[in-house]
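Every protein chain of the complex appears in place save one, which is left out.
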Amino acid sequence: MSAVKRSMVVERLRKDQMVELLSKEKRLDNRGLLDLRNIVIETGVIERASGSAKVQVGNTQVIAGVKIETGEPFPDTPDKGLLVVNAEVLPLASAYAEPGPPDEDAIELARVVDRGVRESKMIDLSKLILIPGRKVHAVFVDVNVLNVDGNLFDATSYATVASIATAKMPKLFVDQNGQIKRTEEIIPLPIKSIPVSVTLARIGDVLLVDPTSEEEAVMDARITLVFDEEDNVCAGQKGQPGTLNFDQVKLAANIAKVKAREVRKIILGGITKDAKG
Amino acid sequence: MSAVKRSMVVERLRKDQMVELLSKEKRLDNRGLLDLRNIVIETGVIERASGSAKVQVGNTQVIAGVKIETGEPFPDTPDKGLLVVNAEVLPLASAYAEPGPPDEDAIELARVVDRGVRESKMIDLSKLILIPGRKVHAVFVDVNVLNVDGNLFDATSYATVASIATAKMPKLFVDQNGQIKRTEEIIPLPIKSIPVSVTLARIGDVLLVDPTSEEEAVMDARITLVFDEEDNVCAGQKGQPGTLNFDQVKLAANIAKVKAREVRKIILGGITKDAKG
Amino acid sequence: MSAVKRSMVVERLRKDQMVELLSKEKRLDNRGLLDLRNIVIETGVIERASGSAKVQVGNTQVIAGVKIETGEPFPDTPDKGLLVVNAEVLPLASAYAEPGPPDEDAIELARVVDRGVRESKMIDLSKLILIPGRKVHAVFVDVNVLNVDGNLFDATSYATVASIATAKMPKLFVDQNGQIKRTEEIIPLPIKSIPVSVTLARIGDVLLVDPTSEEEAVMDARITLVFDEEDNVCAGQKGQPGTLNFDQVKLAANIAKVKAREVRKIILGGITKDAKG
Amino acid sequence: MVELINEKGLRIDGRGVDELRPLRIEVGVLKNADGSSYIEMGKNKIVAAVYGPKEVHPKHLALPDRSVLRCRYHMAPFSVDVRKPPQPSRREIEISKVIREALEPALILEEYPRTAINIYLEVLQADGGSRCAGITASAVALADAGISMRDMVVACAAGKISGQVVIDLDDTEDKEGDADLPIAIMPNLNQVTLFQLDGIMAPEEFEKAFNMAVSACHQIYEVQREALIDKYFGKGEAGEE
Amino acid sequence: MVELINEKGLRIDGRGVDELRPLRIEVGVLKNADGSSYIEMGKNKIVAAVYGPKEVHPKHLALPDRSVLRCRYHMAPFSVDVRKPPQPSRREIEISKVIREALEPALILEEYPRTAINIYLEVLQADGGSRCAGITASAVALADAGISMRDMVVACAAGKISGQVVIDLDDTEDKEGDADLPIAIMPNLNQVTLFQLDGIMAPEEFEKAFNMAVSACHQIYEVQREALIDKYFGKGEAGEE
Partner (left out) sequence: MVELINEKGLRIDGRGVDELRPLRIEVGVLKNADGSSYIEMGKNKIVAAVYGPKEVHPKHLALPDRSVLRCRYHMAPFSVDVRKPPQPSRREIEISKVIREALEPALILEEYPRTAINIYLEVLQADGGSRCAGITASAVALADAGISMRDMVVACAAGKISGQVVIDLDDTEDKEGDADLPIAIMPNLNQVTLFQLDGIMAPEEFEKAFNMAVSACHQIYEVQREALIDKYFGKGEAGEE
């Protein structure tokens, strides 16, 4: 995913060129520094999944599927259902992706997206209990990256959120003998919040949103912030071996807060379309 | 198992020579194209196993052992016992075999042999239930290849079939408390059919049965067909990146059907000897 | 752990020099052949563990922690609790250690230490049963080697033994419903014996105790013997592709028996300090 | 036992015995891949991508006289009813192998010595016949990548359900039926490149099924052609979907 | 919900909202490592070791213009309440990555082309904030190994518990509290090298927490300095503990 090995000279030239361009507030694809690429969210694309969403952010393409199973709670949270988010950058997504178990980049990706969902309390996990301490609903979200063109964090987050928000499952109940039975009723997950992720890159002295692969190849640092509907920040992560100064951190948080409101409408649009369809 | 890397020139010469010989209907070991090598089947060779068989097909040598345990049925087949067939080409079997988990060749081998047993309904899996939906017999067949000289598919199949056909286990029952108990009675597995596998190779325009390692090294394609006692075909697999034309497929099926009758007698002989012994 | 690849010429020179020195009964660190290095044993160093011990043998440094969980007994020993000893040579312990699962050296290390504890009957495993055949205490001892300077077998054994001997756990009981409950009472493990390990190296014709890394680099063979308080030998292991003659084996056993008495006092000191503390 | 063919001779989804499921193939769906395609065949939804010819890593795996072909057939965890763990199962490993062997005869690998060509299949949703759909999609992606080919490759299963020979089994028919016979052919060279069989058929049923599967392959081949023509020579006025 | 701050404004362990846990750093604790340190921060007990700069294996991973930095954060099985299996968890893999990225900006890796520098952290006992304590200890071990550095790196979390912003959360506060914001900074260059956030904070709380974490880092930096001075210039009369 990041194993691109380029000639150092070329690398430096590309970066110089990009910094020069950015200093004029221009980007290779003609966007402004704080302009997002086009975001397309389609839900309900995989009938066999409980919930699913295909998301395009520019040429970045991901698909998420939710499976809801029953399982045992973790010993230290006997009163909560389970949420597991996995992400794989499929080998078909880029010339640099390799088959095999998720590498540290894919693990970080899944864990940051998971934190946004978990810490925003998107799913009320306390409502996913079947038999307290023994049987709970387990929500598995698997996200497959199909085409890489930068900003996997946001694309993966949007697909995860949209697939969870539109997931449906048969209502279960526990009979007198302690057996779990399913009813005919189909219900959604208990959704309390919709978290929205916004990622910025620092290249030289410039902060920009929604970086492409070409921008990520020369960026110094990446910062992702996730917000709920009340502008609370609920997850964050800096990435890459570059730094941000104190003002840049605060500026990034402010920019992300504003852009999150913009993306929120698009996500809600994608979710609602499904509810109607 | 197939990782022999030879000089391409030598490779081509060997193949030309083989094709020339075969065009005269001759083989390196003087067999006719449709002659099998000598097949020796010994059962009951491992006392600690529920069933076992050592099979030699020419210099190919394999040993199979059956273990019968109790386990849980798969959720989608709650009314069936379990059958698991594994095959390993041991590193002692050839200069090209490596220690480690089964490679794609060994996995294909095990799965094709498994299909023959499963699809012929050799074992009546519906009779292997102890507590419906919860406890069933699980039949594990492990096949170790001890010496490789071609046609592992048939040798592995014969050893698997002979070890299953002669396997014995204590009769179990479920007491009032739902505990599984063993009786003194020793019973065989519920056997309904004996599948017989026959493998052909295409080299140039010629089809031949029971290829040796030397023949496999130059073969274009391999085709395996499995038959039950009523000449029904119950499993098939083409292998190798070569093709067969439509007539060759049908011809192979006809030849295999006839040869299967011949092998059936040998397998039944090996099984019966054990029953007496 | 042993993957040091040195120039062969240097290797041979080092060995010649060492053999020469040893023939005068001298060692690089001025010890006599049968002198141990300084042994320091601190127990109770990890509050979150049920038991723990940090052991230094010269510059060799290891730390062991005990965790006591409940688990199911092995089917063939339904009337016994579980004991699992693991050892890892951490990558921070030496320039030659690598991250990753334990290699054959670390596995041998853990298994030999485990045998000493198990065969001396240090823990009365029959007293670790909660529900016969179904629930038992499982004692996990994990030993991390922090710095390698030879004689890991003895250092690991001392840390294991001291951490087990000082481990404490809440007393559990089974209520009428078959549920396992914990009481307020804190109890030690049922300790019956304290095994003591002593390792010797043969270099040339000389036997010496407690070898350093430099001595191990040139040793021909290593022999470890473990004794209980009545001078019974309860575990042994020769290592390295060198031999011992019959007299050397018997001599090693006699030396080890005597040195074990000396080490026993140090271990008991380390354990007792904790009991007071 | 489920009734798989009704008294009118129709199958559960209303098809006749020799009728294909709805089939749709799209070319060039992934920007990064050298060639790609998307297939829907019944409820199968599969993406195929080709990367290569490109350098081989590690180098000692390169062949001096031809390209090394690799294939990975993989199912998304959400593609089946019960979540599938992401690591490759034995089934996926076997299918990857037979798909590679089904495609290799059609490729002129000698044109690309010392390189590798990688085919990646991701099954987003699985129905019966996903290996056949995967082969059909892979061949299109290989063509999209511009790899030299002797012929297309196209695959379809025939089988036996409720005592009758039918083509293109769906999931229920595959599980509840009597036999499944997936094949792949090179449609112009009349060569079989994949052949598998699972389940019981009498010799005459086998021959009938084989012939029906060959015919079905020829129908699917037309859809492959149209998809490639659409991509490379345009659809005229029609939009993309 | 546990009451994490009492009516006197004190936390469970008696600390004020802007008070650090007891902190102790020791330098040079392992004989074999090129640099090492030991940190206790609350109940965290962590050993850090640095090996390098040294040859890279396998060689093709070496970089022509700088050293390759590697980091492994690992928890001992007995470091937490429920035994942790020894193989690295996803959490440990992520933390290893962010720690490496937190340290790299401070290292002048260009001075050591074609080499590797390995940082190993073993958490012998874990409390809240083990990644921060690990970064703080690693920076000291890197200095002890004599690696050229632009600045120290020092880390501390702030967070929100019982509605108040506090620093240096322990295990209970981390689990029962509302938010945790671990950061690492280069204290003289005023640059953030690690930034993570877990839990809900309003924008103004976020800014306050961030500022408090920066202040806390400066306090810890003093302890780092003293530990290194003790090692290299002696403690005068005082013993080692």
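To keep things simple, chains are lettered A, B, C, D and E as they appear, and every chain counts its residues starting from 1.
Keep in mind that, in the parts below, contacts are C-beta pairs under 8 Å (C-beta built on N, C-alpha and C of every residue); 3 or more make two chains touch, one makes a residue touch a chain.
Keep in mind that what you see is a predicted model, and the values were worked out from it rather than measured.
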item: Touch partners, limited to displayed chains, of the chain removed from view; value: B, C
item: Contact with the hidden chain (one of B:Asp103, B:Glu119, B:Asp149 or B:Glu215); value: B:Asp149
item: Touching residue (missing chain; options B:Gly65, B:Gly81, B:Pro195 or B:Gly270); value: B:Gly65
item: Missing-partner contacts on chain C, residue numbers; value: 8, 75-76, 104-105, 107-108, 110-111, 115, 119-121, 223, 225, 228, 230-246, 248-250, 253-254, 257
item: Touch residues of chain B, complete complex, unshown partner; value: 45-49, 52, 59, 61, 63, 65-67, 69, 86, 88, 90-95, 99, 101, 140, 142, 144, 146-149
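One rule holds in what follows: only the chains that are shown with their structure count from here on.
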item: Identity of the chain that, by mean CA position, is farthest from chain D; value: C
item: Listed pair (B-D, A-E or C-E) duplicating the A-D contact set, over half by residue number; value: C-E
item: Inter-centroid spacing, chain C versus chain A (mean Cα positions, whole Å); value: 48
item: Gap in Å, rounded to a whole number, between the CA centres of chain E and chain A; value: 27
item: Inter-centroid spacing, chain E versus chain D (mean Cα positions, whole Å); value: 52
item: Of all residues in chain C, the ones touching two or more other chains; value: none
item: Of all residues in chain D, the ones touching two or more other chains; value: 82
item: Category of the chain touch graph - line, ring, star, complete, other; value: line
item: Pairs of chains satisfying the touch condition; value: A-D, A-E, B-D, C-E
